[in-house]
Each structure stands twice: as structure tokens, then as C-alpha cells.
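Reviewing the structure listed below.
One protein chain omitted, others in place.
By letter and in written order, the chains are A, B and C; residue numbering begins at 1 in each of them.
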Amino acid sequence: MSQHVVSVKLYAKVFGALLALTITTVAVSKLDLGEFNVIAAISIAVIKATLVALFFMDVRHATSLTRLVVGAGLFWLAILLLLVLTDYASRGWFPGPHWL
Amino acid sequence: MGVFDIFPARASAAAGNVDALYAFLLVVGIGMTAIIFFFVFLFAVKYRRRNADDPAPRAIHGSLPLEIAWSVAPFLIMLVMFAWGAKLYFDNYTPPLRDTFDVYVTGKQWMWKVQYPTGQREINELHVPTGRPVKLILASEDVIHSFYIPAFRLKHDVVPGSYQTYWFEPTKPGRYRIFCAEYCGTNHSDMGGWVTVMDPHDFAEWLTGGTGGSMKEQGEKLFQQYGCVTCHVTDREGRSPSLLNIFGKPVVLDDGRTVLADEAYIRESILNPNAKIVKGYKRDIMPVFQGQINEEGLLQLMVYIKSLSPPVSAGKESSK
Amino acid sequence: MADAKAAVAVHDAGLRHHFDDSAQQFQSSTIGMWVFLVTEIMFFGGMFAAYTVYRGLYPDAFASTSRFMNVTIGGINTAVLIFSSFTMVLAVRSAQLGQKKALIIFLVLTLILGSVFLCLKYVEYHEKWVDHHVPGPAFQYADSRYFHQAQILFFLYFAMTGMHAIHMIVGAGLLITLIVMAARNSFSRGWYTPVEMIGLYWHFVDIVWIFLFPLLYLIGRPK
Partner (left out) sequence: MSTMLPFAQIEARPNYLNVDYGWKSWLFTTDHKRIALLYLFSITAFFFVGGAFAVGMRLNLLTPDGLFAHDTYNKLFTMHGIIMVFFFLVPSIPATLGNFLIPIMVGARDLAFPRINLLSWYLYIIGGVIALAAIAQGGVDTGWTFYAPFSSTYSNTHVILTAIGVFVSGFSSILTGLNFIVTVHTMRAPGMTWGRLPLFVWGHYATSLIQVLGTPVIAITLVLLGLERILHAGIFDPALGGDPVLFQHLFWFYSHPAVYIMILPGMAVISEIVACFSRKAIFGYTFVAISSIAIAVLGFLVWGHHLFVAGQSMYASVVFSFLSFLVAIPSAIKVFNWTATMYKGSISYETPMLYAFGFIGLFTMGGLTGLFLATLAIDVHVTDTYFVIAHFHYVMVGGMVMAYMGGIHFWFPKISGRMYPENWARFAALIVFVGFNLTFFPQFILGYQGMPRRYAHYPPEFQVLNVMSTAGASILAVGYVLPMIYLAWAWRKGPKAPQNPWNAKGLEWEQSPTPPPTFNFETQPVVTEPAYNYSGEEEEVQRG
């Protein structure tokens, strides 16, 4: 069994950080940062998700295989999102590239 | 076309290019298959087990140089295929910007409705002149179809809700088949027809034959009816971009992108104006026409708007 | 699928016959759970891809819908779910230490918080039902310019939060089985794998919500 037992204090700190980040993301969404609203919201969410994964799901002490599985999951999600967006992003481009 | 012909009838220059690439691929394909069949057959016979207690052969675990060789070599051949294919793909799907003969094709469940700028309409029939680039503007009223002419080696899915275009320059007069290549329901296999390629003289004669109210006039009526003229032509307050002389030219948008004012751009700006706002103009001014103008009306508006941008004097070479 | 994880103790504290030792069994369960969570990432990933595409195509329509999203309930729900993750991780910790009473208390707390989340979610859905914002024949939208595009956003809203709620309900079911097993002394310092696995599952569902909240609730351009 995973022998190391984590102190309640650390869990409480992580819990506090997550609540703080939630409040921050709501507050940030009230400001008008134009394009940065989306980027800020997603990056705060990524930070929160990493905190939950590292501390609560104990990926910190996990075997390298578990970390590989987590990495693979995120990498494949990235493949799906990025390659689908290559189509939608490049639809409006100038139709005829004269270099070809 | 003979039964066993590996090259069907060819009616355009682009078809010849595609056939040349196909021939190259055939040579590579048949060559590689022959090599594999030859070696498998050779080894199978030469090293067959003569009798049951033959000594076990010595292990050969592999050779790095050989592995690299038969990875890199095929990749180089593939690069040729890729580049050649991509070039032809761009050439066929990018219509020349000026003086093309535009034909509007609308797919509807189980028929092709063809409209010519001069107003003629046909069902499952397409007449095109030789020696001149013909641009097809494809739309669909219901599901996804695909306008496929094997003689030109070209097809494009006709996606409802957007315009697709491709072009060809017919060379050989004759009648060639049109198919629907994307499954679209019960009579998908009956949704075909004929394209008749005629030399320019006969074509001009045919063109003057049927005359309905030309699409341009009907487009102008709609242009008035939906109130486009009040902002886009006569209005000088600068609330909206003028539509004179814009077709086929690049347009700079408010987010800095440059987009070509082609049929797809005009259609999107009619149905969903906020998608692309021209630099210097405000959003949420023009009403959304999504679901209010049918396909036919859109095509007529398109022809009228294009007529507002008279082609530049014939002298200038069309940039292809 | 979930019951397979609640393996019944046979001899050496929960060791199943085909494993050599309990370390191998625990490692198998952990990797198995994480591979399952990767399938969940790809499952929700499909909807996130659809959301990303449509938000790219119709930014204005999506922004206009934020007025109808109840950010307060969303915010409270996020806090509730984070709190439930906290109690869940304390439950796993007490299972590690073999404190049966603490384990049950924290599991019950997590269950309560999960139910609070689902009740608030019901309140939100009811509010949308009353406003005719449920996609389908009865859909209405104040701003006629974005009728179709808003309906797509609400479709994605209900699809994503609905699928998330289903996962919450399954999680609640698993928590109940855990509480019953804990009450029956099935777990010990040597074997508490189901608690840890369901903990991972619960934290994953929390992470999905951590992404759903900003993407669905906080997209409005402040007026």
C-alpha cells in the first residue's frame, strides 16, 4: 500500500489554495481583459487541476508508469483538440497560396 | 471506355495531370508488390524444409543499416507522391480569380439543380464550353451530397450551410457522367446526370436558347427587398462597407486578418454578419439573415453582388 | 465495472488468486484505475472539442448566454465539490491509518457534499427549464440574432454538465458501497484499495468540474 501518509495540514493548505483560486477566477472574469479572459480562466483551471492531481490524487508519489499514463491521457486530448482546430483555424485563409 | 480500361475517358487538362500521377503511383505500387511477392516466393521455395529433422537455421537478429535503408527509401518516394499530389490538389481546388464561367449547382435530395448566370436552369444536366475555365459554386439544400465528374477526375462534397468551389477547363467535347458520391439517402444512386462539353461556338448558340429572367435581375430585386441597397450602395454615412468593386479582392478585417471576398465570404456575411467584420466598422449593426433567405435567393443575390464588381479590363492577366 | 474494484478479501487481506502478492495487486488496481480515468478524459474530451469549435465559430453568441448562467450557484458548487475532494482525501488518509470511525465520517461527509452539489444542480436545471433555455422544441432565447447559436451552447451546457452529474450520481453510489463495506470492517491498514480507487475517481470528477465552471459560466464580456 502507498505507505507515506500525508499530513492533514498539507491537505488543508491545498484545499485553501483551491478555494482561493476559485474566487480569483470569478473575480478575474469580472474584469474586461478581452482575449485574456479566456486564457486567464483556463490557466487558473489548469493550476487547480494540477493541484488536485498532484496532492489529492497523489501523483507526486506515484510510480513513473502512472505518471506516463496521466501524460498520455493529456497528450491524446491535445491531439484531438489541436488537430481539429488546424481545420477550423485555417478555413478562412487566403484560398490560393501562390507559393505552391 | 472499355470494360478493363484502367484510365476512364479524359476531358480536361487537369484529368491528364491526375492520370500521370496515378501512373507514377501504379508503377511504384506494382513494383513494390512485385518485389515482395518475388522475395516471399523465392525464400519459400529456396529455403523450404526438405525433411523434418533439418538442423535449425542460424539466427539472424537483424541489421540496423538495412532497417534504416528500407525506412528512408520509401519515405523519399512518399515525399514525391505527397508534394505532387498536394500541388495538383491546390491547383484543382483554387479557381482562377478572374474571367471564369461561373455555374451554380445546388444539390437537393436526389437531384442536381444547375443554374447559369444568364438565367438558364437545368436538372441533372450541365453544359460547359471548351477552352475556358469553368468554376462550379456548389451548395446543398438538405444533406451532404458530392458533385462528382469522373471525366474531370474531380469531386467535392456539397456541405449544406456553406459554398464549396472547384474548377476545370474542358478540352474534349462529349457527354460524360455526373454522379453523387456522398451517400445521401434512398435514391443516392439515381442522383446522377450528364455533363455536355461543347465547343465555344455551339455553346454560345445553346446559351442564347433558353432565357429566363436572368439571375442578376432577380438578385437585384432581392437586394432591394431586403434593404441591402440602403446601407451598402447609396448610404455614405459609413455605417457599412460599400459592395462596389469588392468581389475577388482581399478584405482586411477588424481583427487584422486578410480574407478573400469570394462567394463563401459573401454568403457568410449575409447569414452571419458578425463572423467577419471589416476593419473600421462596428459589430451588431447588420441583421442576421440565417434561415430567412433560401439557397436560390442567396445565389441570385450573389450574382447581383458580383455584377457590382465589373471584371477589370480584359488586358490584365488573371492571377492563377 | 465499479463492483469489480470492490474485491472480496479471500486470504491474505484481499489478495486474489491470480496475483503473486498484494503489492502487485495494488499496482495493477492503480494502473487500471488511471487507464480508466484516461478513457474518461477522452470521453469528456470529445465534448470539450465540440465546445472549443463552436466557441471559436460563435464567440458573440456564447458571450451573450453568460447573462443566463447563474454564476453564484456555479461558484458555490465549485466550492462544494472542492470541499468534497478534501473530505475524500481525508477519508483515504484515515483508511491508510486504519481509523475506521474517521473513515466512515469523512465518507459520509463526502456523500453529503456530493448530494448538495446535485441538489444545487437541480435548482439550476429547473431555473433553465422555467426560462425555456432547454434545447429542443420549447427553446426560446431573448436575443433573436443568436437563437440557433445559443441553442447549441445550451445543448453543450446540458450535455457536459448532465454527463458530469451522471458521473456524480455513480460516484455517490460508489460512496454508499464504500460506507457499507467500511461499516462491515472490510478494510484494514493492509488493504483499502477500493477507498483509494474511488477517491481517484471522485477527484477526477472534481477536475472535470474545475474546467466546466470557467468555460460554461465565466465566458461573458462584462457589460
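FYI, a contact is a pair of C-beta atoms (placed from the backbone, for glycine too) under 8 Å apart; a residue touches a chain by one contact, two chains touch by 3 or more.
Just so we're clear, the structure is a prediction, and the values are computed from it rather than from any experiment.
Contacts of the undisplayed chain with the visible chains, over the whole complex, involve A, B, C. Only one of B:Lys113, B:His127, B:His188 or B:His232 touches the chain withheld from this view, namely B:His188. Where subunit A meets the chain that is not shown, the touching residues are 65, 72-73, 76, 79-80, 83-84, 86-88, 90-91, 93, 95. Touching the omitted chain from subunit C are residues 1, 3-4, 16-19, 24, 27-28, 31-32, 35-36, 38-40, 42-47, 49-50, 53-54, 57-58, 135-137, 139, 148-149, 151-152, 154-156, 159, 163.
Interface with the hidden chain, as seen from subunit B, comprises residues 1, 3-8, 17-18, 21-22, 25, 28-29, 32-33, 36-37, 39-40, 43-44, 47-49, 54, 56-64, 66-67, 70-71, 74-75, 78-79, 81-82, 84-90, 92-94, 109, 142-144, 146, 148, 150, 153-157, 159-162, 164, 177, 179-190, 192, 290-291.
Methods note: only the chains that are shown with their structure count from here on.
Computed from the mean C-alpha positions, the centre of subunit A lies at a distance of 16 Å from the centre of subunit C.
With each centre defined as the average position of its C-alpha atoms, the distance from subunit B to subunit C rounds to 46 Å.
Taking the mean of the C-alpha atoms as each chain's centre, subunit A and subunit B sit 40 Å apart. Within subunit C, contacts with two or more other chains are made by residues 57. Looking at the complex, you find that subunit A touches subunit C at residues 1-2, 5-6, 8, 11-12, 14-15, 18-19, 22-23, 25-26, 29-32, 37-38, 41-42, 44-45, 48-49, 52-53, 55-57, 62-63, 65-66, 69-70, 72-74, 76-77, 80-81, 84-85, 88-89.
Of all residues in subunit C, only 57, 60, 145-146, 148 touch subunit B in the complex they form. By the touch rule above, subunit C contacts subunit A in their complex via residues 22, 26-27, 30-31, 34-35, 37-38, 41-42, 45-46, 48-49, 52-53, 56-57, 71, 75, 78-79, 82-83, 85-86, 88-90, 93, 96-97, 189-193, 196, 199-200, 203-204, 206-207, 210-211, 213-215, 218-222.
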